[in-house]
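Report on the following structure.
Every protein chain but one is kept in place in this view of the complex.
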Amino acid sequence: MNASTIIFYVLAAIILGGAVAAVTNRKIFRAAISLLFSLIGIAGLYFYLDYQFIAAVQIVVYVGGIVVLIIFSIFLTQESGENMKRPAIGRVLFSGLAALFGCAFTILLIQDYQFVPTTLAAIEPTANNIGSQMLSTTEHGYILPFELVSILLLAAMIGCIVIAMKIKEPATNIIAPNALKIGDVTYTEVTIETIKEKVI
Amino acid sequence: MNNIGLPQMLIVSSILFFIGVYGFLTRRNMITMLMSIELILNSVNINFIAFNKYLYADKLDGLFFTIFIITIAAAEAAVAIAIIINLYRSYKSIDVEDANTMKF
Partner (left out) sequence: MPGATLIALIPILPIASFLFIALVGKKYFPKFCGILGTLSLLGSFIISAITAYQYFLQNGKVNGIYTQLTPIKFSWLQFSPGVSIDMGILLDPISVMMIVIVTFISLMVHIYSLGYMKGEERYATYYSFLSLFTFSMLGLVLSANIFQIYIFWELVGVSSFLLIGFYYDKPSAVAASKKAFIVTRFADLGFLIGILVLAFYSGTLDFQTLITRLTTHTDQLNNAVTTSFLGMSALTWGLLLVFMGGAGKSAMFPLHIWLPDAMEGPTPVSALIHAATMVVAGVYLVARLFPIFSISGQTALHVVAYVGIFSSFFAAIIACTQTDIKRVLAYSTMSQIGYMMFALGVSGYGGENGLGFVASMFHLFTHAMFKALLFLCAGAVIHYVHSNEMKDMGGLRKLMPITHITFLIACLAIAGIPPFAGFFSKEEILQAAYHSNMTIFVLAVITAAITAFYMFRLYFSIFWSKSFVSHHSGEHHHGEASGTMLFPLILLGLMSIIAGLVPFGKFVTSDGKELETAFHITFSITPVLLATGGILLAAMLYKKENSKPQTISDGLGGLYRSIYKKFYIDEIYLFMTKKILFNLIGRPAAWFDRNVVDGTVNLTANLTGKVSVAIRGLQSGKMQQYAIYFFIGVLGFTVLFIYLWI
């Protein structure tokens, strides 16, 4: 039992604990923050595996972007304060059992399988290597997906704007905010005095 | 418990995946469902990185997949939030059971 194993288990605990909290907490804000911790744990896992670049990308994009986006949307839909409703017991049990069964099945498969690592020389995942491989046009180059992803991001951006746009209805018969229409007559100012005048 | 090898990584990612699935099937709030989806995507990322490191250390393919998945997950989360906001305007609630008009 050396330090690296302990660190791994701590990281795993953070990840899984955060995940469980994210899916079971009844206060939405707390769930979002638990998700944040879980993602940070995953970034830590990437650091543990010596993939610093990915860890950095994870923190920047996921933690700094997506979780913030989620928190903004919580604000926009005004759901931050109250407790969320409990789901039906039947559904909880059923999904729990299904997930448990799937999990056990997968772990069983993993334990039985013999993984064969490659014998070739390792390549260091430095930013230099990543960059040159991403922009290369050779067989293992990823220039085409790179360009396509940029187009996809553009499309997603435009799509979000269009979907979430508020379309103002064309204004018909704009009456002043305090106006009152009775029959054919429009009273532009309705105050207690004017009502008293008309009624009494 | 010997040194941390590939099976342990995969076990972590599988458990994370199924936690995400459970959350997706159980949660009533649309935004929490989105959070569960993010968990699922992250479990897949862990898988790719683990395979890259332990089995295919001479290539960087797993890493690139992970980069692209992160990118696309970001775009998808943005679009999902836009849709949720639009739905919120129509149904005045983000309870997913209220958006059930596409039925028999």
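Order of writing sets the chain letters: A and B. Residues in each chain are counted from 1.
Here, a contact is a pair of C-beta atoms (placed from the backbone, for glycine too) under 8 Å apart; a residue touches a chain by one contact, two chains touch by 3 or more.
Quick caveat: nothing in here was measured; it's all calculated off a predicted structure.
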Practice prompt. Just name the one of A:Q58, A:S73, A:S95 or A:Q133 that touches the chain not displayed here.
Written response: A:S95
Response to the item:
Given A:A13, A:L109 or A:I143, the residue that touches the chain left out of view is A:L109
Worksheet item: Residues of chain A in contact with the chain that isn't shown?
Response: 91, 94-95, 98, 101-102, 105, 109
Worksheet, complete the sentence: Residues of chain B touching the missing chain are 21, 24-26, 33, 96-97, 99-104
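One rule holds in what follows: only the chains that are shown with their structure count from here on.
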Worksheet item: So how far apart, in whole Å, are chain A and chain B when each is placed at the average of its C-alpha atoms?
Response: 9
Worksheet entry | Footprint of chain A on chain B - complex, ascending | 1, 3-4, 6-8, 10-12, 14-23, 25-29, 31-32, 34-36, 38-39, 42, 45-46, 49-50, 53-61, 63-64, 66-68, 70-79, 81-86, 88-89, 94-95
Worksheet item: For chain A, which residues are in contact with chain B within the complex?
Response: 1, 4-5, 8, 12, 15-16, 19-20, 22-24, 28, 31-32, 35, 38-39, 42, 45-46, 49-51, 53-54, 57-58, 61-62, 65-66, 69-70, 72-74, 76-77, 79, 84-85, 87, 91-92, 95-96, 98-100, 102-103, 106-107, 110-111, 115-118, 120-123, 125, 129-130, 133-134, 140, 142, 145, 149, 152-153, 156-157, 159-161, 163-164, 166
